[in-house]
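What follows is chain A.
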Amino acid sequence: MGKNPAWSWYIVWYFFVGGVAAGAYFLAALADLFGRERAQPVARIGYAIALPLALVCPILLTLDLGMPVRAFYMFRLFKTGSPMSVGSWALLGFGLFSLVSLILVLAETRAAPDRAPGIRRLRRAVGVPGMLLGFFIASYTGVLLGTTNRPVWGGNAWIGPLFIASAASTGAAAIALWAGRARIAGLRRLDVIAIGFEALLLVLFLQSLGAAAAVFLTGSFAPLFWGAVVVAGVALPFLLQLFARGGRGQELVTAALLLVGGFALRYLILLSGQA
Partner candidate 1 sequence: MAKAILVDTSKCIGCRGCQVACKQWHGLQAESTRFEGTYENPPDLSARTWRKVRFIETVGEDGRLRWRFISDACKHCTDASCLAVCPTGALFRRPWGAVDLDQELCNGCRYCVAACPFGVVTFNEETGRVDKCLMCPDRVEAGLAPSCVTTCPTGALSFGDRDQLLSQAKKRVAELQAKGEKGAQLYGERELSGLHQIFVLQERPQVYGQPEQPQFAVASVFPSSVTSVLASVVMGVAALVAFRERGGKGEE
Partner candidate 2 sequence: MTNHWIDVKNADAILIMGSNAAENHPIAFKWVLEAKERGAVLLSVDPRFTRTSALADLYAPLRSGTDIVFLGAMINHVLRNNLFQREYVVEYTNASFLLDPAFGFEDGYFTGWDPEKKTYDRATWKYQVDADGTPLQDKTLKDRNTVFQHLRRHFARYTPEMVERICGTPKAEFLKVGHAFAATGRPEKAGTMLYAMGWTQHTKGTQLIRTAAILQLLLGNIGVAGGGIAALRGLSNVQGTTDMGLLWNSLPGYLTLPSAKAHPTLKDYLEKETPKSGYWVNRPKFFVSLLKAWYGEAASKDKDFAFHFVPKVGASFTHMDLFEAMYAGKIKGFIVAGQNPAVSGPNSTLERKALERLEWLVVRDLFETETAAFWKGPGVDPVKVQTEVFLLPSSTHLEREGSYTNSGRWLQWKWKAVDPPGNARSDGWFANQLAQRLKALYAGSTALKDQPILSLTWDYGKDEPDLEKVLAEVNGYTTADGKPVRGFAVLTDDGATACGNWIYSGVLPAEGQNRAKSRKADPPESLGINAGWGFSWPVNRRILYNRASADPKGQPWNKEKAVLWWDPTAELPDGKKGKWVGVDVPDFRPDLAPDAKGGGNPFIMRPDGKGALFGPLAEGPLPEHYEPVESPVKNLLSSVQANPLAVIYKADLDKLGDPKEFPIVGTTYRLTEHLHTGSITRNLPWLVEMMPNLFCEMSKELANEKGIKNGDAVIVRSARGEVRAIAAVTGRFKPFKLGDRVVHEVGIPWHWGFMGLAKGDSANMLTPHVGDANTRIQESKAFLVDVRKA
């Protein structure tokens, strides 16, 4: 058993912010790729959200280091066996892609009409590798936790997928909130699928833990797990998005619930391995 790495609140926030950024970006790229004009707000807002959040990530990570001035040592190596090493590079790449994508969003809106389609094509092309990085950023933290010898985390292969599903739902929520009064096409459908997928992965995750799942189900984390993750983060938004038709207010409430649930999920997973 490894010792407690004592990763702090910065890391909880990083997991959350990084997930939102990654989710927003890959949703943006997917919308850009698969959606038509009606999906464009998702793309524009998603890219716009990704960049600032992607810029916050390294700051959070650096603050958690024992030697913050040596943060750049992360780039001495590229070590495929170390999720943290690859993740550091990926975060760097993701930041660059977010920047380029956002520039292209702005360029498109300000470009002469004849040049706009070309810019959008370029943005779509850039979005593909960026999206892959987004998926990576969303999931590598889960892989990283699995690559330890801590309780809950060690050897677990379901945290990565869980974080991807959660990145999608919280990314979508962030986009919805950003959009404010404007309606965004496709988000509700996406939410339903993503939340459903997240629920499935949660079950798989808990099942893989065996007896250790008790920390979430009945242990000291149970209230937060059931209340924030299961009810607020999964059940309510799922039901709301599936059945309710409450207009923008409902969308915003759902988004807020998803963000709370996503944050709680990260917090609990990080804490459970450090208890």
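How these were chosen: all candidates are chains of the complex that A comes from, given by their letters.
Operating definition for what follows: a contact is a pair of C-beta atoms (placed from the backbone, for glycine too) under 8 Å apart; a residue touches a chain by one contact, two chains touch by 3 or more; residues count from 1.
Just so it is clear, the structure is predicted and the values come from calculations on it, not from any experiment.
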Only one candidate among 1 or 2 touches chain A in this complex, and it is number 1
Along chain A, where are the residues that touch candidate 1 in the complex?
1-7, 26-27, 30-31, 34-36, 38-39, 42, 64-68, 70-71, 73-74, 76-77, 79, 81-85, 88, 135, 138-140, 142-144, 146-150, 153-161, 164-165, 168, 183, 185-190, 193-194, 197, 201, 273
